[in-house]
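For reference, the structure I am asking about is given below.
Yeah, one chain of the complex is gone here, protein chain that is, but the others are all in their spots.
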Amino acid sequence: MTDLTKQVFAPRALISGDLLQVFYRLIAALLICLALTFLSESFLTLANVLNVLRQASLLFFIASGLTLVVLTAGLDLSVGANVALSACLAGTVIHQTGSPVLGVFVALATGAVIGLLNGLMVTALRIPSFIATYGMLWVLHGLTYWYMAGEIIHGFPAGFRQIGSGYLFGLPIPVYLMLIFLGIGTMFAQRTTWGQEIYAIGANPVAARLSGIPLSRRLLLVYAVSGTMAGLASIIFLARLNSAEADVGESLTLPAIAAVLIGGTSLFGGVGTVFGTFVGALILTLVLNGMNLLSVNASWQPLVTGVIVILAVWLDKATRRGE
Amino acid sequence: MSTVISLHEPSRLNAPAPPLLELRKISKAFPGVRALDEVSFGVWPGEVHMLLGENGAGKSTLMKILCGAYRADAGEFFHGGEKVTINSSLDAKRLGIAVIFQEFSLVPYLNIAQNIFLGREPKGRIPGTIDRRKLNRDAQRVLESIGFDIDPTVTVATLGVAQQQMVEIAKAVSQNARVLVMDEPTAALSDRETELLFDLIRRLKADGVAIIYISHRMAEVFALGDRITVLRDGRRMGEVHPAETTPDELVRMMVGRNVDMSYPRHFAENPGEVLLEVKGLSAPTGISDINLVVRAGEIVGLCGLVGSGRTEVVRAIFGADPASAGQIIFGGRGKSGGPDEAARLGLALIPESRKSEGLAPARTVGDNLVVCALHKLFPSGLFEPRRVQRVSSDLIEKLRIATPSARQAVALLSGGNQQKVVIGKWLAAGARLFIFDEPTRGIDVGAKAEIFALIDRLVADGAAALMISSEQAEICHVCDRAYVMREGRIAGELSRTELTEENIVRLGMHHG
Partner (left out) sequence: MGEADLAVTANPLQRIPGVAIVLLLLIAVFGVLAPGFVSAANIANVLVQSTLLLMLSLPMTLIIMTEGLDLSMGAVLTLTSLMVAIVSVATGSMVLGFAAAVAVGLAFGIANGCLIAVLGIPPFVATLGTLGVAQGLALIVSDGQSVVGIPQSVSEIYSATLLGVPVPIVLAVLAFLIFHGLLYHTRFGTYVFALGGNREALTYAGLSPTRLLIGVYALGGAMAGVAGLLMTARMNAGHPTAGLGFEFDAIAAVAVGGTSFERGNGWLGGAALGVLAVGVLRNGLNLMALPSSIQVASVGALVIFALFFDGLRSRS
């Protein structure tokens, strides 16, 4: 009898296999650092290193939530626009009420609501995730630009600004936050039942459902998390830039996807780690930083990111041979 | 089956003319597997040559070699006595060989004519265009020649499975196929459609077409075949005449030992409490007013022809498909939700397609074994890999799953062991009622016995089983009683004493 399934992939071995993949990527990051040290004398300065770490953390916040979505073989293209809208709404609230706490709450809530809406489109309306979130991207983009009407919100309380610009023992605060969320993210993915269910869904959604995993609820969860993390990122943006305008963070969607893919998470679902995304964010930031240091025209950045995304996916496909 | 017409013809073994197509000592190996080992085989025009063999015997490899998808490692091909090569699908086509696979090669939103002539469209006046009128006319002619009365401009997506198969055959005929290879063509057909197919085969035979027919259904093999070749482990075990053999002997050739079809079974003398009660269940998937009962300690069979709704019933019970009416009572409590509720309550579903619905092939044995039991094993939500290792080692031992370790990817296990993993994951979840949908499909005979022994043990320990199987013999040997379905409804229930293959077939077939 002919085998009717096309779902069987070459086995990606065990947990140690995943660790190996991340290890290779760490080596890659170190090699890039080495190369940049030779190519530019301003690379290995304290200011630059801290800058790289801070940039990477901004990218990581968005990419970490996105990792969970990609693990289920989905995609969230709306994250950048999510950051923009959340930042603008939160910025307005902080400005008008003077309360950073309220602002944080609004940012997280906005991100979460957007995430839930994405999740509902995917689970209840059965719209493929890349189309649903792509549509959401434009809806959010439009709403944000309309809401801001070309204006910029400027000037937040000093205490709030510490979140983005402050230092603790010489390291930027966002870096600590990044490490905290790296820990939380890894714990969630590898050491909770929900994380295991997410991996199961990515590996075979039909079998996962028939094994009693509540598919819709878990998918809603991952999209909500992705949205909330975008909301979180928007807070850091506000704190760092000390301003909010309609295009804050919008251009980060492609780099976030790149970070997730470079980190070894497969677009086809079921494979990948949050730690991998962390390394991916570092690698991408290092590359873009290097381009800056070497005075490459900033217009090349989307181009290079695009090429990196293509290469990362190709690598993923090439190492995942169908049986 | 009483409706099948015998299409017996005199033996060709002594015919003076060379075979239309002959394979001599064809071998093909894949890494680690000898798929075909010096297989010799020949067909004459106008004969139906049955090809029998277990899964892994080499039938599908042989088919793929015949149609040029695979290249043989060694051996020779002869066409009408002359040596030829089959290295590509073009070679196969030139020799007039056409294979009808189970996955049809049709394009859903093109019409019949376009599908028949895909790649060979008649040219229009402007280069690159198609003469659509000629296309339709040519298609009409082909359809008429095989007795298929349908408008060639109908979109293929609107056709049923049987009709699509006819289109596939029309396609082969239009390519002047003189050797037709068919892989379980009646698997998804109703009785009437099977009759029509046999009519067509008779026509093709009269036309001199040779048909290589792969089937698992003994009734067909004996009714339709002119000669029977049995493959086992890539080797040809023998070639016989239907009149000179029996089903048992064929099975022996396929399996290599006298198969005792009676699996060890301890029938429930006093069945326990009612575990599952289904009342008036209907669903948009095509079932209506289903009533059945399963008690602890029983194996209840669910039989009927393909398409009678058996899978739909179990999916509705499990919650995989929504129901439109009726009640499902499990363990005394009503059930109305989806698979997550079913799993929580203690229902288990072992689906028909292991790899696409029962397992995550890329994940490890351990991961697959605990996937249903995550919340039971880790109620706090915190996941411990070490506990997984312990639980899976236990299950591997208990079920005798042949795997080097729990960290092996499930895809690498054999069919029988994969099925054990599927059963094992529900054991880990503490299921009390196991629903099996064709549990031994695609599993070799040795492993089959193990699976049934396992089910027997489960049920002896107080669980219950509801089992779908298309092998009436299995049902009769293993089940305490059985329900027979017909066209989406329960046609009747057979008790242990009434449970015979004849009764199953009688109830399952259309009256008059």
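As written, the chains take the letters A and B, and residue 1 is the first residue of each chain.
One rule holds for everything that comes next: contacts are C-beta pairs under 8 Å (C-beta built on N, C-alpha and C of every residue); 3 or more make two chains touch, one makes a residue touch a chain.
Model, not experiment: these values are computed from the prediction.
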Displayed chains contacting the withheld chain:
A, B
Which residue of B:17, B:74, B:107 or B:325 touches the chain not shown here
B:107
Out of A:86, A:110, A:211 or A:305, which is the one that touches the chain we can't see?
A:305
Cross-chain touch to the chain not pictured, restricted to B:37, B:73 or B:121, is B:121
Residues on subunit B facing the left-out chain by the touch rule are 89-90, 93, 105-110, 114-115, 118-121, 124, 128-130, 132, 155, 157-161, 285
In the full complex, which residues of subunit A touch the absent chain?
75, 121, 125-128, 130-132, 134-146, 149, 254, 257, 261, 267, 297, 299-307, 309-310, 313-314, 317
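Methods note: only the chains that are shown with their structure count from here on.
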How many angstrom lie between the centres of subunit A and subunit B, each centre taken as the mean Cα position?
44
Taking the complex as given, what residues does subunit A use to touch subunit B?
1-5, 7-15, 190-197, 199-200, 203-204, 206-214, 270-271, 323
Across the complex, what residues on subunit B touch subunit A?
55, 60, 101-103, 183-184, 318, 320, 338-340, 342-344, 349, 351, 353, 355-364, 367, 370-372, 374-375, 378, 381-385, 407-409, 411-412, 425, 429, 442
